[in-house]
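Supplied in structure tokens, the structure appears directly below.
For this view, one protein chain was removed and the others were kept in their places.
Right after this comes chain A.
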Amino acid sequence: MKEGKKKKPETSIGESISALGAFFVYLITGLFLAVGFWVVRDKYSVDLISDPSLTLRLLWMIEFPIVVIIFSLFRSNPKKCSYFRAVGRSIVGLISGAIINALGAVSLGAPVGMQSLPKTVHWSFLMSVFTVVPATAVFGASWTNWHRVFASLKPTGNIEYMILIPAYGAIIGGWFGAWPMPLDWERPWQEWPICVCYGAIGGYIVGQLVSLSLMIFLRKHKNLKLA
């Protein structure tokens, strides 16, 4: 709590980004998600319901590079840390984030059998792309930053809003996405991880919109204060 109140020196934050830039970043990530779905449907002619693990694999494989490429640009401490290092550490982040997400899902009740293992793995990679990868690309191993943003919920600057809010959006969306699973509607999408996946993607997009509006609102607020 106390740490959040301390003002961070400006040097620790890398290149800042305007709300317009954030909008374009979101547009590109959203576009690549759409591209992922399109590839899955048109090239492999499957979808999330008929082959969830293939779909999820393609989705995260398409989404991951673009997220890394964009967010590595905004790495904190760009002088000490080269661009390629940021890319490298986000690969580590991808794997560790996937492990954390998978553990979280399993602790909330995701099935653990061999049948559902590939689905869980690919789902958690996708979740990792949404949640952990941008943060690793930007923060690296700076635990204080992680703690400040993710645990204390005290983001400073637009880029941290872009990391924090969509990530929590994806997690909360996924949490709500699990709700229809025990209902007896006998729909194919009630299987793990399909509706959780829809929920997570939905939550991610809602999080992007919320962070965007927050950025605009806060900037206006700031301008007002300055004036």
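Just so it is clear, a residue touches a chain if its C-beta (ideal position, glycine included) is under 8 Å from a C-beta of that chain, and two chains touch if they have at least 3 such contacts; residues count from 1.
FYI, contacts and distances are computed from a predicted model.
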Per UniProt record, name of the chain withheld from view ["Coatomer subunit gamma", "ATP synthase complex subunit 8", "Retinal outer segment membrane protein 1a" or "GPI ethanolamine phosphate transferase 2-like"]
"GPI ethanolamine phosphate transferase 2-like"
Sole contact to the chain not displayed, among A:L59, A:A102, A:A178 or A:C197:
A:A178
Where does chain A touch the missing chain, residue by residue?
1, 3, 104, 106-109, 112-113, 143-144, 147, 151-152, 175, 178, 181-185
